[in-house]
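Each chain you see keeps its place in the complex, though not every chain is here.
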């Protein structure tokens, strides 16, 4: 069996992925007029599904898209998609699990495709464990491109949409210099904002610093880390932080759905800290593993050889 | 015959539109990681095709997307698409003609869809002549939403991409108040920027004012109007203009591929000028008709009844 | 008896309102070079008079206007004005009560009007209970105009002055679309700021969010609600909030001297919450009524018929 | 005879100034919700009256105030006001001549003052020739306060309104240090904007520099100087200029209705140029005198003794 056998939910039906084909007049394709949300499995168990779907519905409300389904229905469909695809996974693999909702077709296109409402897709894909495994050994090289994160007065970064060109433009600058570096964009005031699907944390004298929630898409992993840190008695401060904070940090790490927590080795070529991971990052990584009852670091590192 | 018989170019083949279906893992769908350009026909003749394709290639260069085709090839394909679809048109109808290029599929998706490079679509669709006909009789009601146009430091407005959510968010504010009003967004300094596919012009004592080219997607229609105005001896000034200029204008109009020139009746409910169209707008409209050798206003107005 | 019999304090004397006539060379008229503050009565009792007068004196200090009277004197005068006018009220009516201080006349005008110092007026006027009664039944339709609130680096929004044109310009945009909607302006970063005399609150999962005090005129009603909420065990966060927060809110309401608390039905046409008022708004409204020992909602609603 | 005998136009009647008393509930007083425009006489002849009234009507349109009078009527009334008051002038005195239009009374106030529409005042007052005479001998000491000019996205500086507190707040900073210095505010980007009723010009190698027209109230005197300079073969550039331009200027001067042209001696204490006035300023001053056929400099300087 292979990825070619994966099943996805597509507008009311469970179909092989190869059949999930979107009319080119779908607004999701023409305009990126769509939202999505993504969680992952840990040892084949879906992580915080309800929280992700709740965030998906906030994105839908912001853009006034009616998905034509209740939150509960999306949760149920997602569970079903995972169940149908788990047999395709190797035992030590896991899935990204994603819901996507576009506004659907423009009325003029309904002559050809008579679909009245939103386009809904729920799908999963194996995590890129092998490609990202070196990040846990070597740390992530972070670069801040000159492109600035879109400001909230134009489009809220808190909405997880199909409009990623701002982040992609930032990433192109970075990958032209170092294909395996990760871009973290600054906001229009020069504060650290976020990467493509990732949030940044700094450690200063045992305190965690991370950008204010307004300027970034506050990941579920980010919130999980904040909760775990506070439970561990660490102070967490959400505020405007900038390159001074980054260059003088004791430790730094990224969070994302797939990475959970992964240490940062350097920012713009300036080495951060003395160990990889640093002690606070290690402490939080272990707490994260306990919380999800799964050794995601080991899962990555075993791909190294 | 109907729209259902239209033919489009899709990754090397001319196929019925119903077969132009994009894998949901195409970056054009997932991220709006795609660009496009649109011209129209006048009396079944394509307008300034080479200029539009040239602008398409500037968009491609900005985003470092390789279309896998030369500009000449795209021009030729576009001509062929139009030729194949002209028989479907009523004599007094015309087409929007559009090229779309996405970055293609993420490598991980090639297991299912083994397409290596960009996704290229060339397509056409009849202009919404009936829906827009009243605009030429009544003028356009323009509103400036509170959402600001994405600034160039985040993503250049001069690139015609599949990332339209900023403009859509502005449009949602406006259509909630007046479904037939058109949104023209301000930039982050409060200057008039642009609408979704449209440019704005003001007339002050016989001089044309229009936003600087850096802050907006400078439409081919906009450039055509500027050229025609200068040929007619009118002064045209491209600079930062704001609501003061709009409210005190003698006349105002929008330009776009489909509208060419269409008079503005009011801005945020404040009536502009005394006649619809005003004398300069009328003069430029007539010059435009002569230039394209086609009475596009008549084409619209005959739909009123 | 009627409004024509109302008495006001005017530069040292208690006179019929019709005699409160300001020389057109008063700087309050020529430049809006004046400050004011407004409280209301509840069941004919004046609300937090000392706090309002204290705020008035902060406004005076910011603009370096010397009123020529102590805070205590203004409090006393205000009490006297109310006392003299209470007999004119119907039993179930109440007053707005306002102090106004302009910098006075330019020296060159003293040839005609030999008044050396500030112009001081203390006056009252019945609340517009009938006009606003539907807001408590239907909720307020809030719109955010494209005009931005004047930034503090130009003129502090925390000073209650006679310069209202920024707020009026925002209101003109809104009322042209919907005469009974209320404008809430965004600040120059696109965050929610304030309306003309009103503050906005959002409810997210039981937490109150309201703009930071620096960017808005922090109303006494706003502060009263914050105090009542904290006494009720609700969390209140003052921070930058934007349209994402508004569109995804569970509830929203405005506060102002006259409204106290009044629920918001929609923001830019997007419906907020499921009930009017929502449960937290209702809880705070009831606490407010208890605090002022007066059913201001009932006072409004009885005007509906 | 004295100023106490001056006549003004007030809502349809010509009355002694002492009778021009505005109800305190007029929106012009409560909110500064009013516009004005001011010209002067030269040797008892009114300067560019039509241009000033035209600008007044642009201000009215911006704020959607209906004056209830045609432009021609305002011109005629102004002429009449001047005619009636000229006999009060000494032969070598001249008038400021001003039209003021407020939006009028709130409906609730009409119980007392049954005036339905706008409040219109046309008035004149002698120019402060003696007070300002030293400026032509010593030059103006200009200071740039820390307060920034209100940005156009909040309220257009091009509208001449009764909202002057931003300019007044800037002036308070300056006059606290040097009571006879003039404040010229910077805009929110740090560019030179304008003073209270005055525009600034710099001379660099024979070229005139002055702020762009969007950011300032473009005075009629400013436009007159630009016209005269161009007729004299000087280059005039309207663009963003800042303190670097000011400190390195060869000459600098202010223009305003009363001053026409007056040389600047220093900016923030840094001396500008070597002569007062410098040669270009002198050339333009002479051209201005010829244009208005009046020696306004001599009129000022004769007050020195």
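What to note about this one:
A, B, C and D are the chain letters, set down in written order, and residue numbers restart from 1 in every chain.
Keep in mind that, in the parts below, a contact is a pair of C-beta atoms (placed from the backbone, for glycine too) under 8 Å apart; a residue touches a chain by one contact, two chains touch by 3 or more.
The structure presented is a predicted model; accordingly, all values stated were derived computationally and were not measured.
Taken as a whole, the complex in this structure file is built from 6 copies of one protein sequence, with 4 shown in place.
By definition in this document, only the chains that are shown with their structure count from here on.
The chains that touch chain A as well as chain B are C.
Comparing the CA-atom centres of all chains against that of chain A, the greatest distance is found for D. Chain A and chain D, compared by their mean Cα positions, are separated by 58 Å. Here the CA centre of chain C is 33 Å from the CA centre of chain D. Of all residues in chain C, those touching 2 or more other chains are 147-148, 172, 186, 190, 243, 270, listed in ascending order. Because contacts link the chains in a way that matches no line, ring, star or complete pattern, their graph is best described as other. Applying the touch criterion to all chain pairs gives A-B, A-C, B-C, B-D, C-D. Chain contact summary for the complex, chain C toward chain D: residues 2-4, 8, 10, 17-18, 20-26, 28-34, 36, 62-64, 100, 108, 111-113, 121, 123, 125, 128, 147-151, 153-155, 161-166, 168-169, 172, 188.
By the touch rule above, chain A contacts chain C in their complex via residues 58, 61-62, 64, 151-154, 156, 158-159, 212, 214.
Residues of chain B that touch chain D in their complex: 186, 189-191, 239-244, 247-248, 270.
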